[in-house]
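We show some of the complex, not the whole, and keep each chain where it was.
Letters A and B mark the chains as written, and numbering starts fresh at 1 in each.
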Amino acid sequence: MTAPAPAPASRVNRLGLAVLDYRGGKTTLCAGCGHNAISERILEACFELGLPPERVAKFSGIGCSSKTPAYFLGRSHAFNGVHGRMPSIATGALLANRTLVGVGVSGDGDTASIGIGQFVHLVRRNLPMVYVVEDNGVYGLTKGQGSATADPGSTFKSGAVADQPAIDLCALAIQLGASFVARSFSGDRRQLSALLRAALAHRGTAVLDVVSPCVTFNDHEGSTKSYTFVKEHDAPLQELDFVPAAEEIEVDHPPGTTAEVTLHDGSRLRLRKLEEGYDPGDRARAVARLVGGAGSGEILTGLLFFDPAAPTLLDRLRLVPEPLATLPTERVRPPPAALEEINRALR
Amino acid sequence: MSPAATAPGSAAPGAPGLNDFTVQVATPNGSGSQSSNAVLLRTLFQMGIPVSGKNLFPSNISGLPTWYTVRASRDGHVARSARVDLLVAMNPETAAGDLAPLAPGTPVVHDAALPPEGGRPALDLYPVPFDALVAPISGEARLRRLLRNMVYVGTLARLLELELPEVERAVARVFAGRARAIEQNVAAARAGFDHAAGFGHRPAFGARRLDATRGKILVDGNTAAALGSLFAGVTVLAWYPITPSSSLAEGLIAALGRHRRAPDGAATYAVVQAEDELAALGMVLGAGWAGARAMTATSGPGLSLMAELAGLGYYAEVPAVVWDVQRGGPSTGLPTRTSQGDLLAAALLSHGDTRHLLLLPGSVEECFTMAGEAFELAERFQTPVFVLSDLDLGMNTWMADPFPYPERPLDRGKVLDRAELERRGGFARYRDVDGDGIGWRTLPGTEHPGAAYFTRGSGHDERAAYSERADDYERNLARLARKIDGARGALPAPELDGDGRAPVGILSFGSSRPAVAEARAQLAAEAGIAADALRVRGWPLSPSVAGWIAAHQRVYVVEQNRDAQLLGLLRLDLDPALLGRLRPVARITGLPLDARSISDEIRAQEERR
C-alpha cells in the first residue's frame, strides 16, 4: 500500500525535507471547503515524490480554488494570473524553463466558462504540467452563481435549477487528444494521492478534475456536488496504487483484474479494475463511456485515460535541454558574421 | 477609383524631373505584380537613386484593386508622394478612376487592348500589347499572366531610361536561385523594353545614375523588427496572425529557424501560434516571469484583447514586449491601411491606474534597434513595453543603413540568483531598495529556499503577500508610478532637426518622419517658413520635450489619426502653460502620410495668423 499515511511532521523524504518544507500560508478558505483537502494532497504528493519545492512552479487563475497555491508549497514560485488565463501563463513559463514542474490549479468557473478556450488549446498542445480543476459546480468566490459543470437538475442555493448540459471536462479533454485524464473527489484521500503522484510523474498535460464541494454555496440537498451526493454516487473505475520508480512490491491481486501503467520517470500506477472492460487506453470508448453515463448521476472516478507516448509541446518544439530563460548571450545572439550576411542579402 | 480618392494633396503642385518622379502601378490583387514592382524599385536603388515603395493592397486575397507606388527622389525624400507622374494601368476595373485625377499630359502605360476611354484631358498614352509580348515566352497561361507584369518593367526602363543591365540584375535578385524564372522574366522585361523603342517619344523626366544609395539596404520594418529581436536574444515568441503584424512574426520564425537551431535541430527558442491574442500575451507574461525574453506582435484588435493581461503585467511587474503594427481603426477598420490610431489605447491599456512604456520607431533602423531596447527596458523596468509600428513602416520597403551589431551583452535587469540571495539573506520582491521604484526579482527554479515569491494581480505588500491594506495599496501604486516615471530618461531621446531657433516647430512620431522632413523642406522652399522638428521616440515623454516646446512659439503636432492622440498624451503630461502652443495636424485616410498635406496645412495656418 503506497497511499501516503498521514505524514508525521518529523518524517523526511529522499531530499531530507520534511512535510513542513512543502507547506504554504494559512488558508483563508471556508472551513470544510474541498479545496483545502486538495491543497493538502498536492503538498503531500510533492513531499512523497521528493520533488524539490524550488523546482515546482504553481499557476492559477481567479476564484477560491485559484487562491489555493498560496496555501501549499511556500518554497515554490507561483503565478496567480487573471480569470481563465492560467493555461497561457503556464505555457509561457514552462517554455521559458522546461526544467520546472508545473502545477496548475483552477476552478470550474475559471476553466469551463471564461477559460474553456485556453483549456482546450492547452490540452491539444500537451504541455507537460498537472492541471487540477477544483470542481464545485459553482462560482465560490463571487458567491454561488452556477457554473458550466453543474449537472442539469442540480439545484443551486438560490433555488434555481441547472438546466443546460454540463461540460464534462474529462470527456472534453480525452476527445481533444489529452494524454492523462482523471477524475477524483477531494474527500478520497487515497485515490487523489495516487492520481496526483502519477500526474506529477507524467510527461504531458495531466488533467485532474476533482469534485470539491463548496460548503458555503453548493453543499445542500439537491446539489450533485455536495459531500453527501458525491460520496453516495462515487463510482471508482479502479483501485489505485502509485509505485515510485525505486520501489518494487509484490503483486497481490488476482491476475487479470490488475493492470499497470508506467510513467515517464519509471514509476507506475497500479490499477485494480472495478469496472469490467474499462480500458483507460481506448480514447473512443473512454469518451463514449463518459458521454453515455452523463445524466445517470453516477460519478466515474479514477484514471479515465492515459497515453504515455503522446508527443508533448516540448518534443514538437525540439527545445534545448537547458532553460531558455537563462541561456547566455552567446547562445541567443547570433555572431556578427550572421548579421553581416543578412545585411549583404538586403543590399 | 483611385487609391487616394479625396486624399490630401491629390492636386499637388510640383512637376517631376530627373530622378524625381512617382510611378503608380494599378493591378488586381493577387495578379503577381509584387515581383515586378520589387524589380522596378531595386533597379532604381541599384542605380544609386533614393527610392521608396508603397503597396496599397485590399483586405482580400485575390482580385480586388491594388496599387503600388514607386518614388524616385534625388533629394532622398521617401514619404509617399501624392503626385502620380506616370501611371501603369493594368486593372481595367479601376482604370477610369485611376486616370481621372491625372494632370494633362501624364504618361500612361496601358494594355493596347484596353485603351482608356475618351473625355479625358489629353494624356500621354503608351499602349503595350502585353499578351502578344508574353506569348512567345511561356506556354503556360498562369505564368503568362504573371509575366505581363514584367513587361511593363521593361517598358518603363525604356521610357524612364533605367539601365537594362540593372533591371536584369534586379530580376536575378528577386528570383534568386530560380534560373528558369530569371530567364523568362528577363525575356519579358526585354520584350517590354524593345516594344517601347517604337514609341518615338518618352516622358520629360527619367532616371540617371546617382551615388546616393551606396552601402544602403532595402528592407521593410517588420523584417527589421524580427532581426532586431533575433539579435536581442528573444527566446519566446507567442503570436496570433493579424495583418499587418503577421510578417513580423513570420519573419522572426524564419530567422530563428536559420540562426538559432543547433545542427541536431535543437532550438534555443520557442514559438507558439496561440489560439488568440489573450493567450499570446498570457504566454509572453508567463515566459517573461520565468526569465525569458518573450514577445508578441499584433495589431489594433489584438491590442484591445490584451487589455486585461496588460494590466496584470503592469501590476504584477512582468517584462513583456508587445509590437503593435498599427492599422486603420476603430474595430476591424481598414486592416490593410496604415494608422497611428493606437497611441492612447497602448499608453493606458487596461482598467485602473495602468500606464505603459511605449517605444515609437520612426524608421526601419529603429525597428531593428528598438526591438533590442524594448527587451532591455522591459527587463530593467519589469513591465510590458509596447512598440508602436504601423503598416507603412512595417510592410513597405524602405532604404536604410545596414543593421548595426549590438555592442553590449544582454542586460537582464534586477535578477537575484542563488549566490546573490545567499549573500543578501533573502529579499522582498516589491521593496524599493534602490530608490528607483524597481524591486529585485528571482526566477522560478532558483535553488534557494528563500527564492520563491507569489506573483499576483491582486493587492500585495512589499513581500508579495496578499494585502488589502490601504497603506500597502497606496504605497505600491505610488512606487509603480515612480518606476514608470523614472523611465523617461531611459527611453530613447527625441530626434531633433533644425537649429532650434525657428519660431515654428513640428512635433511628430513614428512613420510620419520622412513626410515631416519633406514638409519642412517644402515650407522652407515654397513659403520661406523655417521649422524645427522634434520626433518623440518614447512614452512617458523625455524630459527634453517640454524645453523644446517652450523654445517654439507654435508647435504643429503631426500625426496619423483622427483624435490627435499624441497631442492628447502631451496634454496629459505637460505643464498647461505650454499647451497653448500646440496645434493639431491630425488626419487619417489610411494612406501613408505625404508631405504635401502637412506643409499645406501648416502654411495655411501660418498665413491665417
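Note that in this section a contact is a pair of C-beta atoms (placed from the backbone, for glycine too) under 8 Å apart; a residue touches a chain by one contact, two chains touch by 3 or more.
Note that the structure is predicted; figures quoted are calculated from it, not measured.
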Stoichiometry of the full complex in this file, given that only one copy per chain type appears: A x2, B x2
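Criterion: only the chains that are shown with their structure count from here on.
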Between subunit A and subunit B, centroid-to-centroid distance (C-alpha), Å: 44
Residues on subunit A engaged by subunit B in the complex (per definition of touch): 21, 25, 52-55, 57, 59, 69-70, 74-82, 85, 87-97, 99-100, 117-118, 120-121, 125, 313, 317-321, 323-327, 329, 331-334, 336, 338-339, 342-343, 346-347
For the subunit B and subunit A complex, residues of the former touching the latter: 215-219, 227, 230-236, 238, 259-262, 265-272, 274-276, 278-294, 308-309, 312, 316, 402-403, 405-406, 409-410, 442-449, 451-458, 465-466
